[in-house]
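Sharing a structure, written as structure tokens. Questions coming.
All protein chains but one are shown in place.
All chains are identified by letter, namely A, B and C, in their written order; residue positions are counted from 1 within each chain.
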Amino acid sequence: MMSSHSLVYLIALPLAGAAILLLAGRRSDKWGHLLATGLSASSFFLGLYQLSLMLSRSNEQRPVGQKLFEWISVGTFNIDAGLMLDQLSICFVLLITGVGTLIHIYSISYMSHDPDRRRFFAFLNLFIAAMLLLVLGDSYLNLYVGWEGVGLASYLLIGFWNQKLAYATASKKAFVMNRIGDMGLSFAIMIAFATMGTVSFTGVKAAAEHTSTAALTAIGIMLLLAATGKSAQFPLQAWLGDAMAGPTPVSALIHAATMVTAGVYLITRSNFIFDAAPTAQLLVVIVGAITLMFGALIGTAKDDIKKALAASTMSQIGYMILGAGLGPVGYAFAIMHLLTHGFFKAGMFLGAGSVIHGMNDEVNIRKYGALRKFMPITFATFGFGYLAILGVPPFAGFYSKDMIIETAFNSGGIKGIILGSVTLLGAGITAFYMTRVMILTFTGTSRWDEEVHPYESPWLMWLPMAILAVGSVTSGYLLSHGNALVNWLSPLFESHGEHDEFLPPMVVSGLALAMVAIGVAIAFLKYSRSDVDAVAPSDVSIFTTIARQDLMQDRFNEAVFMRPGQLLTSVLVKTDEAIIDGAVRGVGRAAMGTGATLRGVQSGFVRSYAALILIGAVALIAAIWVVVQ
Amino acid sequence: MTWLTLLMALPLAGSLAVAALPKTNEKLVKQTALATTLIVMAATIAMALGFQRDNVELQFVEKYSWIPFFGINYALGIDGLALVLILMSTILAPVVVLAGWNESHGGRWSVKTFYILILVLETMMIGVFAATDVFLFYVIFEAMLIPVYFLIGGYGTGERSAAAVKFLIYSLFGGLLMLASIIALYVMSGAQGGHTFDLAALSSLEMSSTTQDLLFLGFFIAFAIKAPLWPLHTWLPDAAESATPGTSVLLLGVLDKVGTFGMIRYCLTLFPEASKTFTPMILVLAVISIIYGAILAIGQRDLKRLIAFTSISHFGFITMGIFAMTSQGHSGATLYMFNHAFSTAALFLVGGWMISRRGSSTIADFGGLQRITPVMAWMFFLAGMSSLALPGLSSFVSEFLVLVGTFTRYPAHAVIATCGIVLAALYILIPVQKALHGPTTPGNENLSDLNLREKIAIAPVIAIIVVLGFYPSPLLKVINPAASHVIAQLGFNDPVPTNGSK
Amino acid sequence: MNAANYLYLSAMLFTIGAVGVVVRRNAIVVFMCIELMLNAANLSFVTFSRINGDLNGQVVAFFTMVVAACEVVVGLAIIVTIYRSRRSASVDDASLLKR
Partner (left out) sequence: MVFTAPVLNYTLLSPILILLAGALIGVLVEAFVSKALRSITQLTLTIGTLVLSLAQVWKIRNAQSTTAAMGSVVIDGPAILLQASILIIAIISVFVIADTDHFTALAAALPGSDEERHAVQTGNQVTEVYPLTLFAISGMMLFPVSSDLITLFVALEMLSLPLYLMAGLSRRRRLASQEAALKYFLLGAFSSAFFLFGMAYLYGYSASVTFAGIRESVVGGSGNDVLLLIGIAFVSIGLLFKVGAVPFHAWSPDVYQGAPTPITGFMAAATKIAAFGAMLRIYYTVFANAQWSWSPLLSAIAVITMLFGSFVAIAQRDVKRMLAYSSIAHAGFLLAGVIALNKAGLDASIFYLFAYGVATVGAFAIVTLVRDSAGEVTDLNRWKGLGKRSPWVAATFAGFLLAFAGIPLTSGFIGKFSIFSAAYESGAKGVVIVGVLSSAIAAFFYIRVIVLMFFTDPVQDGTSVEIPSELTRIAIIFSIVVTIALGVYPAPLLDFITNLAIFIR
């Protein structure tokens, strides 16, 4: 691998930004946001520069690495602080810094009224740095640092307004559930070290060939656990909805475009493990399938615009995971969908942000309506994103999502049919709830309270939205034109030649569009004809209720983990006090008691003392008697 | 070269100087104490620079006959392990003095007495790690209890005297068991070529496996009480709850390390066979401590008790690393001792400032400090992050080394222990949320943020936590030779990668 | 006559004396019981000296008498003081100090 000296700056710049802003404190309030944005941007341009370098080299020459210093080295456990930039990571670098920068810009205005804006930007920079470390680290352990780093940043940003207790709780929930995932990652690392003696990507890749399937499967499953945590996949998905507590730009950047896709990165990055561990791979697919339906169903019932989008994010990442689970053919498409999704979902979140901004922080879509006239730009950008996520040609989603559906069908046998139909159905439901959001927000009659006066956001906010909208329109075509991305990534994944086609592409697209059409149609019938009431109707089917409660995920966690956990805790606390410490105190009391009892011997009567001596004497004689006999 | 004696003499001289000062001039007393500790720290660092990293033999060796009648020597010497721990102690000392500038005021006795005790204690802290004569070690090991006892009972809060007594009785009990073992060793050494307490000589004694097991227990129980290992831990929460933050830092940061240090230096060296015999049980206890300590930490209402229980969990990790018998586990454990000292110090000091400002140590009494005292809140948060071993902070490196090192030989233990990291997230984030987040609750509105002195005191601690997170190699390079030496002595090799083909 | 009998006698006297110390209340009587024990010991000495055929035992006996006399002096002094201040010679009354 060629070595480069400039990789570290990709991370160093935003990290420095975070450090400066946090240490300088209030002093940097005036210029902090500008510095942060500038650093993020410069990191983006560095990324472009790296890309250009990469393009100038042949396929094999493209990956570059940089060893910074020896991080941990004990016995055979040697970890360098090393970075690696290859075709896969560059995609993420550009996505993170690109979208990141846009959202920096957006936030300048969005957060302008917040006294802590500087801190917000510090966290954003911190996040960028951590996320870059995640995708640039050249070993699982370096990745781990970035992995928990983004977790921390996400915790800080979700809880940015933690004076609201609910928000603080949400951030805690996110961190803890992520930690469960992280546990999986550390297991994976441990197993890798124990079995292969290395945890660097190159090392593990090399060792994977002659490592038992059992070990690889174990590693794979643990990696999957990690992925489910970070990417809000089933069964660790519950935190994402609450994570919307954070400021909207955060939701756009972290909980839509970048961090939540880290799981997809981890799985594609570890392709050499999953390819050799079919069981683990199958699990990946299953998790993806479940989550995409799960998210979609929740999405249908959400009245909070951000929660609705979050649900859809969950579902879309389900697509990616599923794609990644389909093996070599799927990885590229997973990444593609990841990128396009990065554009349109970020765009839509920013749109949502601008709506909320214009509606005095009202998030309930039932209290929107007819905003089309008041926020044309927002409507347009959001609309493009909408079309993209639906997968309407030629918008971005069309290319990426269809690829996944198609690959799912082609994955062969009954598995293929099931996966294919699931993805199709998912597409339909997606169409339904996105349309619902669209209609309730922008069309129909206005349902907002009279003191609300919607207005279009300033250019600092709509500019990023616009740019992302362009992305949502074009990115799909660009990435798939002449299989650009697939070929670009191909050196990383060994492909097993072409699959036999179960269905021709045209058919799949046809089916997909049909599903979408149905979904849209239902939504129209349900919401745009009849007027929608501003408060959510309570007389609804049990299914709706369940969907509103995120399919009972929280109830489940509470009943199965939280309550028993709390019980165990209180019991143990009492035990420690009563039994363990009690035993100790008991010994003390016993000693006291013995003393108090033996005191009785000292009756104060000289005759009893004499008797004592006499008894002693007799005892001695008796003993002697025994000895003599 | 008599570096070590010099190091021990300096604080003692300082304490005499303090004793000579007038009781009334508290400022001068404090300044003298601070100056002394700083000088000691400088001296230690100077000595550390002269330490040969790759030399596994004891260095800076000193040996003078003390009680020839029993073959007792005043013998000092350090290897990488001891050096790291002495560094830890002498760096912590000035931090504690500066951080606890005013905590000696509520005490039964004068400020002066407080600092005399602290300085005497520092001398003993250095000596206990440097001693290479078992008798000398024992003497300091026991004598150390007295200053701490008076520090807790004299300057603490709440049930301080009860806690102090509990601490003392507990430790004395362990110490006496150890004394019995030491006597046995001494007698055996007499039977095998001359009475001696020299560690090296004793480690080559011939003894039946039963004897070895019993003597091992004598030592181990003493250390397991010090390092509190479940179920011998119940003194720690009480002591930590009643002691002043500074005392708690020295207690958990340094004194309890004597336990884990002793396990390596004495249990493993003197009784290799017995160590192997008991490893399975000890590992179980360690794992229990990890989980148990974490769960109880979650259940605590009192901030100080909470921190104490987190430490019980951490000591579980250290013990596990020691008895995993792999170089990663060992180096990790040693590094863990160092890091734990500083993350706990940060927690206790900042927590102590919060408590002294609020006048209550009940977590529920705090609320929304983030908005009132941002700096203090951040410091507490950082300390917490380091305590839950966030990657990028020092404790992550050590904790992960321990886990990896354990996993390669005892996967099951490592797996259960790893669950501790989730619990860690809970026991840190719950108090963080209750105390720092949410709306500002009554009684917290006008708490003052950290002042300059406090900032200066905490800065080096945080710096160490962060820097060692990214660049632990300097320490590891010192620790590794010593650690792998011990492992080799016991005849262990790191497990080789299996490629899962088992 | 078999000298051993004198030993049995002395043993009996000694026992009587010992029991007397335990059962009698009057300090004087208790003291006399002790004297009895001493003399029992003396009897043994003399008997043994008879058995062993040397004089040491008898010498000891003389010493014992002297010592016993001293004891009487001290003892009576103490008992009398007690009696004067308590108006009672019962050893059971003197039980301020206990436990």
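Descriptive notes on the structure:
Everything that follows uses one rule, which is that contacts are C-beta pairs under 8 Å (C-beta built on N, C-alpha and C of every residue); 3 or more make two chains touch, one makes a residue touch a chain.
Keep in mind the model is a prediction, meaning the values are calculated, not measured.
Though it is not drawn, the left-out chain touches A, B, C in the full complex. Of the candidate positions B:Val187, B:Met281 or B:Ala488, contact with the hidden chain is made by B:Val187.
Considering the complete assembly, chain B touches the hidden chain via residues 65-70, 108-109, 138-140, 142-143, 145-146, 150, 153-154, 160-161, 164-165, 168-169, 172-173, 176-177, 179-180, 183-184, 186-187, 190. Annotation for chain C: contacts to the undisplayed chain at residues 7, 10, 14, 17-18, 21, 27, 30-31, 34, 37-38, 40-42, 44-45, 47-49, 51-54, 56-57, 59-60, 63-64, 67, 70-71, 74-75, 77-79, 81-82, 84-86, 91, 94-99. On the side of chain A, touch with the chain left out of the figure occurs at residues 588, 591-592, 594-596, 598-599, 601-602, 604, 606, 608-610, 612-613, 615-617, 619-621, 623-624, 627-628.
Simple rule for what comes next: only the chains that are shown with their structure count from here on.
Taken chain by chain, the contacts run in an open path, each chain touching the next and the two ends left apart. Across A-C and A-B, it is A-B that has more C-beta pairs touching. Ranked by how close its mean Cα position lies to the mean of all protein Cα atoms, the top chain is B.
Distance between chain centres (mean CA atoms), chain A to chain C: 97 Å. For this pair, chain A with chain B, the centres built from the Cα atoms lie 37 Å apart. Multi-chain contact residues, meaning those touching two or more other chains, do not occur anywhere in chain A.
Looking at the complex, you find that chain A touches chain C at residues 599-600, 602-607, 610-611, 614, 617.
Residues 69-77, 81, 141, 144-145, 147-149, 152, 159, 162-165, 168-169, 172, 175-176, 179-180, 182-183, 186-187, 189-191, 193-198, 207, 210-212, 214-216, 218, 568-570, 572-573, 576, 580-581, 584, 588 of chain A are the ones that touch chain B when the two sit in their complex. Here chain C touches chain A in the complex through residues 18-19, 21-25, 30, 91-92, 94-99, going by the rule given at the top.
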